[in-house]
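Take a look at the following structure, please.
Only one protein chain is missing; all other protein chains are in place.
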Amino acid sequence: MGSPFILLNYKTYNQGTGQGAVEIARACRAVSEESGIEIAVAPQLPDIYRVASEVELPIFSQHMDGVGAGSFTGHVFGKCIKEAGAVGTLINHSERRLTLAEIEASLKAAKEFGLRAVICTNNVPTTAAAAALEPDYVAIEPPELIGSGIPVSKADPEVVSGSVEAVAKINSGVKVLCGAGISKGEDLRAALDLGSQGVLLASGIVKAADPKAALEDLIRLV
Amino acid sequence: MGSPFILLNYKTYNQGTGQGAVEIARACRAVSEESGIEIAVAPQLPDIYRVASEVELPIFSQHMDGVGAGSFTGHVFGKCIKEAGAVGTLINHSERRLTLAEIEASLKAAKEFGLRAVICTNNVPTTAAAAALEPDYVAIEPPELIGSGIPVSKADPEVVSGSVEAVAKINSGVKVLCGAGISKGEDLRAALDLGSQGVLLASGIVKAADPKAALEDLIRLV
Amino acid sequence: MGSPFILLNYKTYNQGTGQGAVEIARACRAVSEESGIEIAVAPQLPDIYRVASEVELPIFSQHMDGVGAGSFTGHVFGKCIKEAGAVGTLINHSERRLTLAEIEASLKAAKEFGLRAVICTNNVPTTAAAAALEPDYVAIEPPELIGSGIPVSKADPEVVSGSVEAVAKINSGVKVLCGAGISKGEDLRAALDLGSQGVLLASGIVKAADPKAALEDLIRLV
Partner (left out) sequence: MGSPFILLNYKTYNQGTGQGAVEIARACRAVSEESGIEIAVAPQLPDIYRVASEVELPIFSQHMDGVGAGSFTGHVFGKCIKEAGAVGTLINHSERRLTLAEIEASLKAAKEFGLRAVICTNNVPTTAAAAALEPDYVAIEPPELIGSGIPVSKADPEVVSGSVEAVAKINSGVKVLCGAGISKGEDLRAALDLGSQGVLLASGIVKAADPKAALEDLIRLV
């Protein structure tokens, strides 16, 4: 199986804004070094440069548009996030949905700029569709469980195992992450046992009183 | 009338990405100091912190969502751009349109975080509607002239004077900027003569071989 | 004050779909005739022609795009709803939001085709903005009360009276409707007492066991 991939989405939580974005990244860096597990963070766009300047760990953007240089006010340009220090990006998060054509354009732009791409999906059929686009990762997250505290690996294990199977049929080179409600060691363990290769998580760590301790708990059963 | 306000939108132009964002900001800062005219820049979101760290001048975001802290992956949170160094934001640029409810929520959030707000509009009726929301500025830009090189002040002077009149009736405290095709000294002069209090401009300066010289030309008739 | 205007939005309720759309329109027609109060219906787009062919009463579309004849697959063209039998349209309902530029374009197209326009809004500032566009009506509906069964006229009377005041300042020719949670005679009475000139309502009538009786109750205190 290899080591899992953990991607921590800061969303727009206060705790992960500005200097807080740097502090949480430091906690991730420390736990990643201690454990050898890859932990990446997805801070808000204006914080990418700041985090990258102060902490050495993989940074993902929370969103990226499939646009090039030009008249695209307010859009997220791959070259810009790359130069700011990002190594990858989420695409089509449930809180920032894109059209199918935009997902494909964003993925194409990510590849052009050498950015790793995680396409988020909401059920088995959309996971299969996303896998057909050949991203690095798909991240299946049933929207109704996001932020619920109820882990997808417990509430809906079939959506994880079904996604793993569907992706294997379409393109076995695509890795499957799962998310929604993941925060504890047993959640990550269950997610890996269902065949996923990592998790996308957010509030359970970012809003924890002690993010470093929360991360240590998360990985304790790996 | 007072001194005009000049707001330079970098869009996603290569010349204004990463280190380029800093260089153009330096040119703006120099011309602003020499002339006493307020010049602000709107770099891409990931470059706000970088520009703010290196150059002292007003920075605007190209977009801002009306969201607070929370589950808003990929959205632009006012607190985050403020902490990164922005003092204001564009809202509803023609390349990043929002619903009316979103414009109002974004404006409300901008006020909450002490950010100056520029609502972009496309014709006289939408300018009147935007003025009714009581932003700091409205910026009227006929979309068909954006990036055309044909200045709105020459191609469609009535949309500028009509916007100035409409705003005066609705709320005389709102300042009117105009944009689209503005790049030369006579364009700015004409815009001010039509009653606007400044301009929103982009490619004419950002893509100029010598942005500082282009800015000096822009303000020469003020 | 004159007689109030009652606009019944069928949404996609089963009860108001297909033949049901015709039956509810018949109930509205009967109550309108008995009372002399203008009652209009807004069935789903595919039912406009069917209702118009069978019942004589004012029909509104639930949505209209600001597009002309051309390459606009899946859009709602003013000429088409007019020829199908509509006399007006909702614009920017909270369940079908538009950008400010689209609202203005839709309103302009509605006027071009002689259709009455109701722009929906969510609070006092957006009501003021909508009034600046000069539609026939604005309909203020706090989204959190829609479908709640709690009438806006009781839960948030200030949003109704504030909207009436804001519109009076901007353009006294624009009529104010209010909606969200309205279903009983006292709700309509309160809405009128707060200065509105009618109501936009939906589930309270469409999903009633006896829509005709529900309408009779609604208007009993006028």
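Going in written order, the chains are labelled A, B and C, and every chain counts its residues from 1.
Following the convention adopted for this analysis, a contact is a pair of C-beta atoms (placed from the backbone, for glycine too) under 8 Å apart; a residue touches a chain by one contact, two chains touch by 3 or more.
Source: prediction; values computed, not measured.
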Shown chains that the omitted chain touches within the full complex: A, C
Sole contact to the chain not displayed, among A:Ala30, A:Val87 or A:Ala132: A:Ala132
Residue among C:Arg26, C:Arg96, C:Lys111 or C:Arg189 that touches the chain left out of view: C:Arg96
From A:Cys28, A:Ile81 or A:Leu98, residue that would touch the chain that is not displayed: A:Leu98
Residues of subunit A in contact with the chain not shown: 92, 94, 97-104, 121-123, 125-126, 128-134, 166, 170
Residues of subunit C in contact with the chain not shown: 9, 11-14, 17-19, 42, 44-50, 61-63, 67-77, 79-81, 83-84, 86, 90, 93-96, 146-147, 202-203
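In this section, only the chains that are shown with their structure count from here on.
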Any chain in contact with subunit A as well as subunit B: none
Most central chain, Cα average position: B
Rounded Å distance, subunit A centre to subunit B centre (Cα mean): 33
Mean-CA-position distance for subunit C and subunit A (Å): 43
Touching two or more other chains - residues of subunit C: none
